[in-house]
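Every protein chain except one is present and positioned as in the full complex.
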Amino acid sequence: MSDSGIIDYAVLIPLMPMLAFPVILFLGRLFNGTPTWVKNVKEGGIIALTVMGASLVLALAVIKEHMHHVGTANVFTWFESSWWNSETGAITTKVFGVGIHIDHLTVMLLFVAAFLCFLINIFSIGYMNTDPINDNRNHRFYAEFVLFCSGMLGMVLADSFLWLFIFWELMGLCSYLLIGFYYERPSAAYAAKKAFLTTRVGDVFLVIGLVMLWNLFDGHLDYAYVFNKENIAAVDSGDLQLALGMMFIGAVGKSAQFPLHVWLPDAMEGPTPVSALIHAATMVNAGLYLVARMFPFFGGAELGALSTLAIVIACIGGITAVMAALIAFVQMDLKKVLAYSTMSQLAYIFTGLGSALWFANNGYDELAAFAMGASLFHLFNHAMAKGMLFMASGSVIHEMHHAHHEVAHHDDDHHDDHHDDHFDAQSMENMGGLASRMPITATAMFVGSMSIIGIPLIGGFWSKEGIIASAWQVALKEPIFLLPAILILIGAGMTGFYMSRMWFMTFAGKPKTEVAEHVHEQTAWIPIPLVTLTFMTLGAIVFAGMHAGHWLGDFESGHYTNFFDGIGYELEHVFLNHDTFLLVLTYVAIGLSLVLGPSFAMALYGGSLDDGQKAKPWMQWAINLSAKVNSRSKFDNTEWANSSLSNSLHKRLHFDDVYDAAMMKIVVGFSNLAAIFDTKFIDGVIKTIESTSQQASQRVRALTTGSARDYIMMTALGTLAIFMLLWGVA
Amino acid sequence: MIDPAWVSGLAAILFIIGLWGAFSRKNAIVVLMCIELMLNAVNLQFVAAATHWGDVTGWVYAVFAIAIAAAEVAIGLAIFLSMYGQHETISLDEVNLLKN
Amino acid sequence: MTTEVFSTEFWTAFAPESILVVGLLLIFIIPNLGNSKFRIPLTKVHVPWFLGGRRFKLTGSPAIPGMLATATLFTALGMMIIETIDGNMDTTTVTSGGIVILQIDNFSRYFEILFLSAALLASMASLDRIPAHTFQGKKSLEEMYDNRRQADFYILMLTTAVGMCMVALAQDLFVLFVGLELASLATYVLVGFHKESKAGAESGVKYFIVGSVASGVGLYGLSLLYLEFGSLQLTTLAANWADASILGTIALGLVLVGFGFKVSAAPFHFAAPDAYAGANSPVAGVLATASKAMGMIGLIRVLLVIALPEANSEGSAVWLYALAILSVVTMTWGNIAALGSKNPKRMLAYSSVAHAGYMMAALTAVGAWRWGEIEAPGDYAEAIVAAVLFHLFVLVAFKLGAFLVLGLLEMEGGASRLSALAGLARRDPLIGTAMFIFMLALAGVPPLAGFMSKFLVIAGIVSASIGELWMNGTVSFSDIHWIWWLALAMFLNSAISVFYYLRIGVVMFLDVPEEGRRKPLPYGASIRMAIWVCLVATVILGLSGDTLIDMCYRAAESLNLS
Partner (left out) sequence: MLVGGLLIIVAGLMAFFPSMSESDSAVDWISIPLVGFPIIVSCILLAFASQETRERKELLAVPIRLFTLAASLIPLAISTALFFDWLIMVDWDLMYNEYALEKEYVWIETIGVSWHVGMDGLSFPMVWLTTFLIPVTIITTWNEKDGATYHPLLLMMGGALIGVFVALDLFLFYVFWELTLIPMFFLILKWGGKDRRYAAQKFFIYTFCASVIMLLGLITLYFLQPEGNGSQYGTLTGRTFDMTVLFANATAYNVGDNVFLGEDMQNILFAMLMIGFLVKLPAVPFHTWLPDAHVQAPTGGSMLLAGVMLKMGAYGMLRIPIAIFPDAVIYYQDVIMAIGLISLVWGAVVCLGQTNLKRMVAYSSVSHMGVILLGIASMQPIGYAAALFMMFAHGIISPMLFAVCGAFKHHYHSMEIGSMRGMAKWSPYLSVYMMFAWMASLGLPLLAGFVAELMVLIAYWPEYGWWILLPGFVLAITAAYYLWSMQRTIFEGGDEGQPPESLNGETPPDITLPENIGMIILAIFTVIFGIFPFIALGMMDQWTVAFFEGVFNSGGI
């Protein structure tokens, strides 16, 4: 089945960036250092931007066309494979192709990906091209950037799990390259390796899952075939659950969930736009996308047969949500806080998806649709907000760098190269009071944080409530689900704390260093995406009004024609729920995230700005409030800060240590043993054979004594021997 | 007339003595003599067999064998001479430059 | 065709051999031509007598004997090849008094060609190896020696050739033995030819003594055979073999020893390495190829022509186990000993022991099948014998070739250490490459002649082990005759042998030449020519051995084994 129309050109969406990759890379090698290339083309940034813009336009066109119906297109046959039945001897040939598949899920992620890629490209031009450290390597950045975008867009558009995986790996590669962008830093090199390797572990399972799926579905991995209800029903659901479980491990790796989460914080070694795009907004969503893709299996399979997997997914989500939030409590690095926050929020979505899958598998179609919608909406909100947060943090870091540069040059002109040495531009301990100095950034950060925390009426609130509600609704039916349900509820409060902590430490209070006093917002390009996304986040109610259910596959249902009806329904659903339990739950969650978490944060880290400095009014109240709370409460957390829990939180709950030890001690140890076995044993055997035969040679040749008498005697003996032999036979 | 079997027996004994002597004696000349002994055993055997079969070829063989033995002695002595020239000994045990 | 000795037909048929003898006599005579006159007694009439006196300058040149020998061998060889190559050769049997003495057939001619080729190459090489110094002026003692012994050397060489031819032609075991002795006695002297050196004298003594004992034992075996059968005619013996008593078997064993020494089978091989090491290289080459082939004729005659069971009888040959054990011991011993040998000549000697083992394994295979069970046993036997013949012939190409390369090195002083070969490929790439190709051929690397021959030998063994089993339906591994394991042993041995053959290559290509061997190699036109001939033969016979294989088959067929 193949549609025609705009979808025929959909393949260009990933293809254009992919083709731009070599162009930028090699032109960069050629033109590096020429002023035109550096100033006007922004070392490839403009080329990339053009390409991403074109992709975005095309993507929007495709989205418009396929908003309400599924579209598919074949591109070419990738390979053919044949199977032999050893019983009958029959040989069947399976064709495996490449194609485009567009449905609701695709549409949503396509928008997120294309839109954010474009915005972050704009941001990068501002961020990357003004830093001298990036001279001579920016073309590399843009090349890898567009390749990544191609991977992300391709993954979303792919029409089969295999092609999903292929683009998934492509993203992994780009992630690796971009984390290691500052290749000369050992920490970057280490982080890049770690990221690739950890996700690779997940990918291995994903491949195995694909292989199992391939065999279950008779050589098909394309959505059109595997999502067919009859085909799903024909499959043994136990096997299916194993296969999907394997694939889920891949998703765990990619989306940095427990226990394969260790790579994400380190991945912040990459340039900030990379963190924004790859490690917050798009690539880490790939795992979610994969799990969301599994939805039809749960709907189609035998009732309850796959619910174990759904529970596992939700539990992993719950555990990660709390764990990441805990670690985020103690992080001082601005980007690392955001990284842990990303982990935690992705975990929410996993829990939501788990609930949706559970519902789907147990026959609660409407609830499933709701939970699915909530999860995907959260994905959307989180992508927008987190992308913005990262860009804002990038803005902060960038300006801190500039300020540091200025300050350092002001103070002493004697030495120029000291400024990189000991100053950490990313540490929140060096910031403070930036709200007035960086109004746009502070606003963006403010809105973003609120969205993540789940402040009512803003961004993530709508979706987060849905996720918590869904999880609890499952928990009412399935007691094991209480674990993730409780965990994410606690996590909501923790989110409130660490996000507020981050904001207050950075923007409120007095500047903690001299550098922070000299910060200005001065870089062009950067505000564009920040402002855009601020409005996107604030306007989430609009998207919510299109009904969360819309994000779900069933296009026929749950789709309000009247826009304001939708908003009304949404508001009613959240704040005046007819189900008392859910109503209470909502307010508990609001209370936790809105009141408890931020209050603690204010108490610990709040404070007023410098005298004479004034933030924009929409933030000033929060700063004032925090100053008040802070001064009222005599809250001392030094004891807690020195506790062993805090220590282990600083050490990221020892996961990295354990993994490193396992790798270095066990695997490398075994490897050394194997190498020794090769050289000592196998080669040893050969050398022994050789030396033994040399010795034998010595012995044998020693029989040739040189005395003719001995030779005669041997002849005589030989005669005798022949004599005996012949006699014996005769 | 003596039964050829006895002659054969004598030949066998001679042969064994010759063979034994060939590797138990050191002196090259004695070894050469032992080899001659073996050849003589062959001659005796031929003659005995010829008598046994009443066939004249055996005699011819014996005559040829004697000629061969003679040639062998001639060459052997010449070779021993050259050995003596170089090694100044005719003890076979002491001529063991080439070995292994 | 049957003819009497010295009849007209005899001379026609034996023209090549006659030429050899004439050449031999000429080498006696020509150098001695001089202005001596014979005074008729009691008169003063001086009749020119020409033998002795002041030698003529032209005929007295020390170079003459070598050229004469080479020319003679070349002529005889050419005649034989022309006669044989088209395959339409008449069989000529020579009788005397009812006894068949000699027979010219494909088999004997084949071996004669082999012997003469080896002798020809050796004498060509010796032209440079033992150079005749014709230049004027002061000569060193060494050169004087060389000059004086020119005639001796080539006379011995031709004598060896004649003796070997006689072995090939003989139809009577005793005649065979006489020929063997003729050749042997000449080679004893050749081995000890360098009597000015300790090694030369010593090797001559050892080879002589052990050889004499072995031939004594063999001769005694013959006498026992005669005692048993009353005749030493091959046909008679073959016909009566089935009725032989234990005495016949014992005699067979003793005869085996005589030939075993010639083919240098373990444990009769001990003198061989010493002899090769002490002899000069072309002579060692002849020992390793022609002399071995001579012994092989004996083995084939005795074991295959005489001592095989009748075509329709059950059971395998009586010597099967003895020969199988002997062959495995021989090949393993040779290879193991060669493995550690640091002297290239000894190494080649041991390798030739190993090759003897391979050929004996092939002969074993002939005795293996149960003659009664097989429809056409002769086919198998012929295939194997042909393979052995092929192997013997190509050995002349690459083993003798290898010895000739060593001979070239000997021209600048001894070649008894591996280091003498060091850097040969750098000093003279073509000679180095040739040597490497000889080594590869010895190891049995395709597409060289050595591979082809080994391949044929093994194919022969395997074919005999399988026989015609495939006709009976399903073939199971246990149905296969145990001699199949001989093939495996052969293969394992060839695998071992690669070690030492390759080492020579490595030394030649990698190592730095030792002191005193930095200059280019001595030129030596004729020895190089001989090496090229060997090289070309090694390659050509490997690439396309059809003509030679056909010749071998015809030779094998003329044995009338079935």
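Labels for the chains are A, B and C, by order of writing; each one numbers its residues from 1.
Keep this in mind: contacts are C-beta pairs under 8 Å (C-beta built on N, C-alpha and C of every residue); 3 or more make two chains touch, one makes a residue touch a chain.
Predicted model only: the values in this text are computed from it and were never measured.
**Student:** Taking the whole complex into account, name the chains on display that the unshown chain touches.
**Tutor:** A, C
**Student:** Tell me which residue among C:F10, C:F455 or C:W532 touches the hidden chain in the full complex.
**Tutor:** Of the candidates C:F10, C:F455 or C:W532, C:F455 is in touch with the missing chain.
**Student:** Based on the whole complex, identify which of A:V204, A:L596 or A:L625 touches the chain you can't see.
**Tutor:** If we include the chain that is not displayed, A:V204 is the one touching it.
**Student:** Going by the contact rule already stated, which one of A:I682, A:A702 or A:L717 would touch the omitted chain in the full complex?
**Tutor:** Hidden-chain contact among the options goes to A:I682.
**Student:** Using the document's definition of touch, tell me which of C:I19, C:I104 or C:I549 contacts the absent chain.
**Tutor:** C:I549
**Student:** Which parts of chain C face the unshown chain closely enough to count as touching?
**Tutor:** Residues in contact with the chain left out: 383, 386, 429-430, 433, 440, 443-447, 451, 455-456, 458-459, 462-463, 466, 469-471, 473-480, 484, 487-488, 491-492, 494-495, 498-499, 502-503, 505-506, 509-510, 544-546, 549-550, 553.
**Student:** In the full complex, which residues of chain A touch the absent chain?
**Tutor:** 29, 77-84, 86, 89, 91, 93, 162, 165-167, 169-170, 173, 176-177, 180, 183-186, 188-190, 192-193, 196-197, 200-201, 203-205, 207-208, 210-212, 214-215, 663, 667-668, 670-672, 674-675, 678-679, 682-683, 686
As a working rule, only the chains that are shown with their structure count from here on.
**Student:** In whole angstrom, what separates the CA-based centres of chain A and chain B?
**Tutor:** Between these chains, centre-to-centre, one finds 98 Å.
**Student:** Centre to centre, by mean C-alpha position, how many angstrom separate chain B and chain C?
**Tutor:** The computed centroid separation for chain B versus chain C comes out at 25 Å.
**Student:** Please output the residue numbers of chain B that touch at least 2 other chains, ranges allowed.
**Tutor:** Counting only residues that touch two or more other chains, chain B contributes 19, 22, 31, 92, 95-100.
**Student:** Please list all residues of chain A that touch 2 or more other chains.
**Tutor:** Where chain A meets two or more other chains at a single residue, that happens at 701, 704, 706, 708, 710, 712, 715-716, 719.
**Student:** Help me check something: in the complex, which residues belonging to chain A touch chain B?
**Tutor:** Touching chain B from chain A are residues 701-702, 704-710, 712-713, 715-716, 719.
**Student:** For the complex, which residues does chain C have touching chain B?
**Tutor:** Listed in rising order, the residues of chain C that touch chain B are 99, 174, 178, 181, 185, 188-189, 192, 195-206, 208-209, 212-213, 216-217, 219-220, 222-224, 226-227, 230-232, 273-274, 277-278, 341, 346.
**Student:** For chain C, which residues count as touching chain A in their complex?
**Tutor:** It is residues 205-206, 209-210, 213-214, 217, 246, 249-250, 252-254, 256-257, 260-261, 266-268, 270-271, 273-274, 318-322, 325-326, 333, 336-341, 496, 499 of chain C that touch chain A.
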